[in-house]
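Sharing a structure here in structure tokens format.
All protein chains but one are shown in place.
For chain A:
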Amino acid sequence: MGSYFSSMFDRLWGVNKELRILILGLDGAGKTTILYRLQIGEVVTTKPTIGFNVETLTYKNLKLNVWDLGGQTSIRPYWRCYYADTAAVIFVVDSTDKDRMATASKELHLMLQEEELQDAALLVFANKQDQPGALSASEVSRELNLVELKDRSWSIVASSAIKGEGITEGLDWLIEVIKEEQL
């Protein structure tokens, strides 16, 4: 009974409410590294994620439920299982991987067409900026055709998960948008 009342209060005040954020992108883009950068502020050694990681973190008084989904071709079809009730999508792109920009673009636009994601904000990380030969944020933006996006708050941020650059900036923007649009 106690838990029932507490959950009732939670709802009334929106206290324990969690915002669902998805981190997507092709395999090897750095999604898991970004997730743990956000969570524990450190670089962890990762293996290809077969399935998903999920962490709950509190950021500016908001509880975020951040899902990092595996990017392998075999797992991509199952992304859709996670779309429901998503506040925002973080799409991570490996800026050095010029060959697969087209694939990334295709996956991104395919995903954004989903009905369930119509209200979700989009943040793109042009990751791996620490690597030589990385495309700049604007170049990635062009490759991904981001300008074509209508009716959606989106932003692209150059980042390096290893060095921890750009991650907080990106998230700050995302939180602002979510607060403004959805709360």
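Note that contacts are C-beta pairs under 8 Å (C-beta built on N, C-alpha and C of every residue); 3 or more make two chains touch, one makes a residue touch a chain; residues count from 1.
By definition in this document, contacts and distances are computed from a predicted model.
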item	value
Protein name, per the UniProt record, of whichever chain is missing from view ("AP complex subunit beta", "Vacuolar protein-sorting-associated protein 25", "Signal peptidase complex subunit 3" or "Trafficking protein particle complex subunit BET3")	"AP complex subunit beta"
Interface residues of chain A (partner: the chain not displayed)	3, 6-8, 10-12, 14, 16-20, 47, 49-54, 65, 70, 74-75, 78, 81-82, 84-85, 119, 180-182
